[in-house]
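Note that one protein chain of the assembly has been removed; the remaining protein chains are unaltered in position.
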Amino acid sequence: MLIVMRAEATDEDVARVCRAIERKGYEPRPIPGGTRTAIGVVGNKGAVDRSEFLGLPGVFECIPVSAPYKLVSREFHPVDTVVELPNGARIGGGYLCVMGGPCAVEDEAQMHEAAAYVAAAGGAVLRGGAYKPRTSPYSFQGHGPEALRLMRAAADAHGLAMVTEAVDHASADRVVEYADVIQIGARNMQNFSLLKHVGRFDKAVIVKRGMAATIEEWLLAAEYVLDAGNDRVILCERGIRSFDPTTRNVLDIAALAVARGLSHLPVIADPSHGTGLRDMVTPMARAAVAAGCDGLIVETHPRPAEALSDGHQALFPSQFEDMVREVRAIADVLGRTLSVPR
Amino acid sequence: MLIVMRAEATDEDVARVCRAIERKGYEPRPIPGGTRTAIGVVGNKGAVDRSEFLGLPGVFECIPVSAPYKLVSREFHPVDTVVELPNGARIGGGYLCVMGGPCAVEDEAQMHEAAAYVAAAGGAVLRGGAYKPRTSPYSFQGHGPEALRLMRAAADAHGLAMVTEAVDHASADRVVEYADVIQIGARNMQNFSLLKHVGRFDKAVIVKRGMAATIEEWLLAAEYVLDAGNDRVILCERGIRSFDPTTRNVLDIAALAVARGLSHLPVIADPSHGTGLRDMVTPMARAAVAAGCDGLIVETHPRPAEALSDGHQALFPSQFEDMVREVRAIADVLGRTLSVPR
Amino acid sequence: MLIVMRAEATDEDVARVCRAIERKGYEPRPIPGGTRTAIGVVGNKGAVDRSEFLGLPGVFECIPVSAPYKLVSREFHPVDTVVELPNGARIGGGYLCVMGGPCAVEDEAQMHEAAAYVAAAGGAVLRGGAYKPRTSPYSFQGHGPEALRLMRAAADAHGLAMVTEAVDHASADRVVEYADVIQIGARNMQNFSLLKHVGRFDKAVIVKRGMAATIEEWLLAAEYVLDAGNDRVILCERGIRSFDPTTRNVLDIAALAVARGLSHLPVIADPSHGTGLRDMVTPMARAAVAAGCDGLIVETHPRPAEALSDGHQALFPSQFEDMVREVRAIADVLGRTLSVPR
Partner (left out) sequence: MLIVMRAEATDEDVARVCRAIERKGYEPRPIPGGTRTAIGVVGNKGAVDRSEFLGLPGVFECIPVSAPYKLVSREFHPVDTVVELPNGARIGGGYLCVMGGPCAVEDEAQMHEAAAYVAAAGGAVLRGGAYKPRTSPYSFQGHGPEALRLMRAAADAHGLAMVTEAVDHASADRVVEYADVIQIGARNMQNFSLLKHVGRFDKAVIVKRGMAATIEEWLLAAEYVLDAGNDRVILCERGIRSFDPTTRNVLDIAALAVARGLSHLPVIADPSHGTGLRDMVTPMARAAVAAGCDGLIVETHPRPAEALSDGHQALFPSQFEDMVREVRAIADVLGRTLSVPR
């Protein structure tokens, strides 16, 4: 860490910071500058907590040099983590995995239809919401346990794995009984209590990036899950907030490549929530794969106009099929393989 | 609601949307435009769910006309809600309430010292963290139940009410036993499960605005609490994310005035997290009161340089005293009264 | 346009707005809502100016239904515009055009080397800065007219077209004598005086999106150029501002696809400024092409470590070559053709 002093800091201020550094067992290295003095901190293992120094008199800012995360970091674990699911699908390490299905689980027929064409198109995982985090208390909140049962049956009937969201401890305890992958949504990315809870499970976990989370905060959210004992984590970029209302969010495609560089964990994209516009889903799915991501999670519905929620961003079955064909061709260009169930 | 059709939408597309509106029991009012047709929806009580129409062929966008919240809305409840605490302090309706204390509860002496000068300066509520939501799993997470006991004792000894954060169902169940006000932090603003949970308590609840939440989403988060039965909700603006790293966040002072216009709930400001810089806390506290807010929640520590967390944004005791004196003078200009314990 | 009235608006307020609409020659269509009345405006050709109604008593907001731009709009001009350059290169309408070169023109050798490998790799246009808009007055501001001469010679020697930035009327008058394409930078996107000025030239113009410009504002900036008489405009997405300091900007890949849908103009991407990180340039170039853009403008330098500016984001020659090979393969998947000089 580098501690930058204010221009008007006194020699005594500098000396006090140096003593504080020494008390922590580190070594201070003052660097006098044109208008300010900076003090390097040497001898630490891993990140130094900046809040211990920010409060001292004369300190202007504390600039971290080491990354604050460890277990998720590629510096500590250079080889790609490959998450393998019970049906043999793999995510990461050269394998591209496509997950598809409706926003919300509605009924048995819908899920069976969806599972059938998702599997036929080349998808490996069935998605669908049983517990829905909704901005308004008056919106449909999901069919809960019944939805989990319907979804598991549909996935099994077509050889797909199953992913669905948990919104609290109680729903997580239900979801883990049925799903192969537990999703933590963007709104819960910093629900640290929930992250620790799913960190104790023996199931893969998707950690979606929060709408205004930096890449560092996103990796630290994943770190909570690994730190609790679960290293089968998949990062998912799903769009960030911007000033432009044209698209619902801005899908941060570069974040896919950046996160893959900083971390060994597989990184997937959600072009449905990332744009909120059906016509943009396939172009963004192609872009995400071209940028090097390890998977896609996409909303598709047998009959979008009848969907209970978010029908406007769901692909029609034929669009889903076209999307998988196109991303497979782009994956080929990059030497990557579409991962299908055994 | 207004449904705007694409320029290339056909007459049949328009007719289909009109039929869908009628099926919901509303009345469609087509408005042909220069290049597009728009369709007004008439006859609804409250907000119409846009997702039911967005998926239909030819629909470009759905523009809500009514606000999606009800219970928090000033349109439905024109008179200011005043939240009164057990020690007689009032928030809202012309009363300005100052809450102060350290970021984290550290030990008995710290809390007693803090309570003493907060009360002497004109504060009415003692704040302090027992459960801390921290970005990194390796940062100090709070002293938990023991901190609650210490804090309650310190508050009682000095006639203060007590506010502290709950981060999940379990901590909320503990907090409610000790605190007069339960705080839901910015990172949990869309933890809807937690909002519903504290909505069942008979204690006041602060709902902090998420770092990238719109004012509408913030009001809808409060709506979750009221909808669950608890109408003693205080809104708290604590800074939003921006592109500028100079301040930790941008304290959205206008949001205080906007929220007070849209809602009858009291609205307070947190200038400590809103800026992250000690020197900015008092100017922003003054600004918030000048904009018409109903209260302040401010970090202050007997010895900021020794604070376990966030010492760099904690006011020194004398600064806290100066701040209260200045905001009281500004409140006088606006005809508002600093609310002190009985 | 739809005019939404406040909940507390009186019948007289509504009547006054209706009369104002009629005075403009349009027809008002009141739509009574659950809590508010909305008034549709019918009979207008093109966009209605909202500021004429926003000031009236009782008006809450004015929601545009028609887009405010015309000449750039695909609704008015459905077929793709193809910009053809003197060397035969084409941008748009199925042709992908790659532009490459250094951030700043430094000397003759640098430009000839750059032109040689850009052309050999499949590039069609040489880029380079003669007039540099720099955040600090103390940074290198470009070599001006001399740079234009060097660059033209290098481009001609290798069959490339030439693009460079103009920063004001005077530099535009110089640039137009040498360049085939005049670039308006992100910082000048709303320098309307400059847009009108280059709108009088008979040369192609790149309009870069401002760092915080909405897609609508970007299209309106292009509209200024077309309105002044120049319809050979190329839109360029170069990254928007976000809260995350990890990348310099967020390259808004979806904006490429959205802009191509709203406008007939060709749309290109600048992955160099869009990320500010050399390692991210090629993944983002691939993503932009996969999303369907019509071209790329990329910084590359014969020896990036010696560059006078922005060397950290310049591709090495071999990286530029690899990038062109990869984007060509992805263009093939989409049925698009890399456009090379005659």
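For reference, chains read A, B and C in written order, and residue numbers begin at 1 within each chain.
One rule holds for everything that comes next: contacts are C-beta pairs under 8 Å (C-beta built on N, C-alpha and C of every residue); 3 or more make two chains touch, one makes a residue touch a chain.
Just so it is clear, the model here is predicted, and its values are computed rather than measured.
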{"item": "Residue of C:Leu220, C:Val267 or C:Met284 touching the missing chain in the full complex", "value": "C:Leu220"}
{"item": "Omitted-chain contact residue, chosen from B:Ser139, B:Thr214 or B:Thr337", "value": "B:Thr214"}
{"item": "Candidate in contact with the missing chain, chosen from B:Thr275, B:Thr300, B:Gln313 or B:Ser339", "value": "B:Thr275"}
{"item": "Those residues of subunit A which, in the complete complex, touch the missing chain", "value": "2, 4, 7-8, 29, 31-36, 38, 40, 42, 44-47, 63, 65-67, 75, 212, 241-243, 245"}
{"item": "Subunit C, residues in touch with the chain not shown (by the definition above)", "value": "46-47, 49, 51-52, 54-57, 59, 68-69, 133-139, 167-171, 187-188, 190-194, 196, 210-212, 217, 220, 223-224, 227, 241, 304-307, 309-312, 314"}
{"item": "Hidden partner chain, residues of subunit B it touches", "value": "212, 214-216, 240, 242-247, 250-255, 257-258, 261, 274-275, 277, 279-280, 283-284, 286-292, 326, 329-330, 333-334"}
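As a convention for this text, only the chains that are shown with their structure count from here on.
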{"item": "Most central chain, judged by mean C-alpha position against the global CA mean", "value": "A"}
{"item": "Centre distance in Å when subunit A and subunit B are each reduced to the mean of their C-alpha atoms", "value": "27"}
{"item": "Subunit A and subunit C, separation of their C-alpha mean positions in angstrom", "value": "31"}
{"item": "For subunit C, residues contacting two or more additional chains", "value": "212, 242-243, 245"}
